[in-house]
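Only a portion of the chains appears, each positioned as in the full assembly.
Chain IDs A, B, C and D follow the sequence of writing; residue 1 opens each chain.
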Amino acid sequence: MHSGRFYTLPEFVLWTRRVIYALTALAIVPTVLYQYFHWHWLAMPWVPIALVGTAAAFIAGFKNNATYARAWEARQIYGGIVNASRAWGIMVKDHVRHADAAAATAVHRELIYRHIGWLTALRFQLREAREWEHMKTEANYREYRQRYSVPEWETKLEDEMAPYLPVEEMNYIMGKKNRATQIIATQSRRLRELHEAGMIETLCYVEMEAQLREFYDGQGKCERIKGFPYPRQFASINRYFIRMFVFMVPFGMLKEFEKLSHEAVWLTIPFSVLVSWVFTSLEQIGSSTENPFEGSPNDVPITAISRTIEIDLRDMLDEKDLPAPIQPVNKILM
Amino acid sequence: MHSGRFYTLPEFVLWTRRVIYALTALAIVPTVLYQYFHWHWLAMPWVPIALVGTAAAFIAGFKNNATYARAWEARQIYGGIVNASRAWGIMVKDHVRHADAAAATAVHRELIYRHIGWLTALRFQLREAREWEHMKTEANYREYRQRYSVPEWETKLEDEMAPYLPVEEMNYIMGKKNRATQIIATQSRRLRELHEAGMIETLCYVEMEAQLREFYDGQGKCERIKGFPYPRQFASINRYFIRMFVFMVPFGMLKEFEKLSHEAVWLTIPFSVLVSWVFTSLEQIGSSTENPFEGSPNDVPITAISRTIEIDLRDMLDEKDLPAPIQPVNKILM
Amino acid sequence: MHSGRFYTLPEFVLWTRRVIYALTALAIVPTVLYQYFHWHWLAMPWVPIALVGTAAAFIAGFKNNATYARAWEARQIYGGIVNASRAWGIMVKDHVRHADAAAATAVHRELIYRHIGWLTALRFQLREAREWEHMKTEANYREYRQRYSVPEWETKLEDEMAPYLPVEEMNYIMGKKNRATQIIATQSRRLRELHEAGMIETLCYVEMEAQLREFYDGQGKCERIKGFPYPRQFASINRYFIRMFVFMVPFGMLKEFEKLSHEAVWLTIPFSVLVSWVFTSLEQIGSSTENPFEGSPNDVPITAISRTIEIDLRDMLDEKDLPAPIQPVNKILM
Amino acid sequence: MHSGRFYTLPEFVLWTRRVIYALTALAIVPTVLYQYFHWHWLAMPWVPIALVGTAAAFIAGFKNNATYARAWEARQIYGGIVNASRAWGIMVKDHVRHADAAAATAVHRELIYRHIGWLTALRFQLREAREWEHMKTEANYREYRQRYSVPEWETKLEDEMAPYLPVEEMNYIMGKKNRATQIIATQSRRLRELHEAGMIETLCYVEMEAQLREFYDGQGKCERIKGFPYPRQFASINRYFIRMFVFMVPFGMLKEFEKLSHEAVWLTIPFSVLVSWVFTSLEQIGSSTENPFEGSPNDVPITAISRTIEIDLRDMLDEKDLPAPIQPVNKILM
């Protein structure tokens, strides 16, 4: 998530510079042919171009709507995890009771730490690369990535999870297919044991189980957004329509500038680059918002949010050495 | 679901090639009549065409929005089934208790396997053909289907369900109208028996019944999307407006190109094909997204998701011979 | 609900033929005056027409969005009733218990049959005519209605409900204002009696009461859509803007075709009919989707859905003489 | 709520007649100056006008979407109150039990009547005037109001509420800030007393309290729509853009009609009135839908809905002298 006011124009131009090169080439070729080689038949009427432009604009707008909705839904889901986690905190502390305060505290700590372990497993799973994502395959994203770092790509899950789970449990979990799922299953087994041991009343036990179901809900919703991309059929026609359009733009402009004067035709170059850039940028902005868990600068900041949850939960346990909140790097908060 | 980056342009062109032939013929006829037979009255003013184009674009855009929403809702519903299934897993394991560990495990396995049986019945029901679907009736879809396969069309429900249900129950279920519905009803009867046998506390029993209701919810929502198509009145005018528009396009372009030069009129052919293709493609993309359970390459991947659920649930039972996740074939994940 | 692939073009033209006659007359008059009587001042500039057209298109688009949403919401609500009804089935069978199997079965049957009675009362209430609906007041709808039939208009509520309710209860219910509401109230009274008789545990009783509340929810939501039309202020300006626009279209086209040649002016007639027809059809399609319970071919198929519920519930009771699903008539499913 | 088919054109013109006068004056002035005084520099190019028109259309469309959503949400909320009220009816009748039938009936009646009292207090609160509402401040609304009447403005809350609450309770409630809120609080206190007296089981008591919370929800949501207008910053630019646009329209049309002939310039007057009227009407329709509880003809009919609830609840009590449903006056249902 960009946590400042705006991406600066240089950042923006830098990010799209490869496209700008291509658009410039696309504009120079027909203009030169028109001016030096007098291929005047290259000038095209504007009407068909405007039609393709309309369709391209429509589909790009549609994509922006949809990808914005994906990002916002992702943020809502993770926000739901925050709320449910705080609720988990008070349920653990006040539903799990024991005459011996130390015994109670130990169990509270265990259940809350395991929850942080789940958050850790979840964020590592969500930041794994998928084929349709951009971060690892596209040059401009790879380049931009040097300005910040994705914590889940720099550390190992085992190391991050170790402080929160007992060793034998770590081993058991690391052997499972979907680790986050099985950590919740372990919480459930522990609740059962505590219920059987009489540390949780039945009614409270049922409520806490319901809370675990809510975590499954949050996790599953994240996985849905992660695993179901913006439909590739829409993404594909979007790309083809935009490309078709920017390819046609300089041919159409030739005639418009010719109407002014023969010299003005040279203005075709800057103006078709500019207009085309607006349309390709519209499309690229949509693409860069498509996948809110791909490690891009526009990601939902799940590392930072998980840290916030950790701080709040451990603050509930009245711990003193709380970790610091995650800070943005070059305005990018992960 | 297409699980790669883009449909390639050749794939796309191939898929729409019949339309391209038709559009080319539509463009050639008036151009030839105009150029060789001098039927100059064929040239039409652009204004009425632009109006029809606007209405067509609007209604195509509306369709894309609606069909995208259908696909996304279908994915959400199936995602909800994933989450509820995992919750079912922990409820079965921790709410159904017995002093004899082996007896408990047997019941856990039974309830979880029956749930996988339900998933199987459900996905077979959802992939049955309906009259308004495209996969079995339209040539371009039939053709494309050779690039991947729809598991529910290649195997038999009985065979797929057999590993998960006892034989006599299989026979009972196969005699029912809506099998998925009656499998859940069987789960409910079993819960009642377990409750009466004292293996489930009343409060937990009520919670598990509520979970069954949630499965009915998921199933019913899928059936709703399956059984209630994108309203045919909208689909119909969409088709007629688009056809009317692409029929008019070449007549309108004649005049636009005539303004450049008499030879340029021949450019009417490529350009009206191109413009028309953009509009017909916009409509076709919408159509191919309409029905998320029809076995198309743009389906919600319910076979793969069901497998994921199976893996997670059997992993909870600590089984060792877990099945492999479903892999995409030619980037198509079913 | 149209359950085929498309409304055919002849069906569509037939349905809108009165409008086509009017549009043709509207186009002939100014063209004849222009060509034969040389009233050349009739030709209008296109600019004001395009502006009115834009506003008309916007408001028609808005209406289509809203009416589609109404239809879809209606289908969702009825789908919710399906899901809740299946849940009712398993709750009745497994929560209502009695040592004597026959006594238990009798009560199960009673509660499930009364539920089917409620579904019957509900669908009759929903298909009563309202002033703003189209089916009984507009010629083209009345005409189209001969191609299919609306079951709730061909049979009597008493006859349809009789198989499902005891006689004295029928009389009591028929004397009430809102019958569906009072059938649920009767279910509630029966649950209370069964609870007092010890056939339902308190926790289960409370759950079943909650399920009745869900039926009130479904019913109330249907009544909301039935009783609160697409706001007439929006419907009214939609109609006036569209009419204003189609009235102006031929005057504007005169000039456009005059630019081609004097003979071409006659083309004003077909082309303004065509363009105007596109806009009036856009509006009519919206209108015909406005009221999902009015008995139109675009209705939510509540008779068929209710039958589906009946089949599923009686199949749960293991009855053998299940009724057949409702079939579409001329592709129209009610 | 308008409960007929359409606002008639005369009604519509009458309602907007002040605007029509103003638009006519705006169109006459420049045309006369142009024709008689030859101020030909008054003719403006159409391009900047079209741009402002586009922005105005966009923002008016946006407003219509938002206000429609407000009205629909308001109707949904009130529909939710209907459903919850019916549920309240069965809960009261079947959860509150007493060996003595008469004692039970008295309590049922009390709890249901107090609920009707709450509905009465709520609708009076919702129909109080707010500064941003139109009914009491704008001439065309005030005028239109003579065609129907707003019950909450013609009677006094005390008189309307008296039949449903005991006298001393009336006095207590009338002394409170938010009466509806405190009536629910009274219901809650009574439930507590009935619970303590053993007339309601704990589980049922908790469910009924939850139902009261649902009424708070419905009430609070209505108050939110009542108290948070369509954001005035959007309403303000909407108004300024539309005004700017209609002011510019006649200047732009001068030139368009001049192209036809010098006499045709006089047509500027009717056509710019017509085009401008379309845009101002678009805006006014939005405004008149903004506030669904302001007592306008487009209000959600909360008086009628409250009466429906009263009828259903008293019908549940098997009362015989049920009040009649509220009827529309001149098609306007309040």
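Worth a mention:
Definition applied: a residue touches a chain if its C-beta (ideal position, glycine included) is under 8 Å from a C-beta of that chain, and two chains touch if they have at least 3 such contacts.
Because the structure is a prediction, the values reported are computed rather than measured.
Displayed in place are 4 chains, all sharing one sequence; the entire complex defined by the structure file totals 5 copies.
Everything that follows uses one rule, which is that only the chains that are shown with their structure count from here on.
Common neighbours of subunit A and subunit B: there are none. Farthest from subunit B, judged by the mean position of CA atoms in each chain, is D.
Averaging C-alpha coordinates per chain places the centre of subunit A 40 Å away from that of subunit C. Look at where the CA atoms of subunit B average out and do the same for subunit C: the two points lie 25 Å apart. Touching of two or more other chains is recorded for residues 203 of subunit B.
Contact topology of the protein chains: linear, an open path with no closing contact.
Chain pairs that touch, as defined above: A-B, B-C, C-D. Residues 1-7, 9, 12, 46, 53, 57, 61, 64-65, 68, 71, 75-76, 79-80, 82-83, 86-87, 89-91, 93-95, 97, 201, 203-204, 207, 252-253, 256-257, 259-261, 263-264, 267, 271-272, 274-275, 278-279, 281-282, 285, 288-289, 298, 300, 311-312, 315-316, 322 of subunit D are the ones that touch subunit C when the two sit in their complex. Residue ranges of subunit C in contact with subunit D, taken from their complex: 41, 43-45, 47-48, 51-52, 54-55, 58-59, 62, 66, 131-132, 137, 176-178, 181-182, 184-185, 188-189, 191-192, 196, 202-203, 206, 209-210, 212-213, 216-217, 219-221, 223-224, 228-229, 231-237, 239-241, 244, 255.
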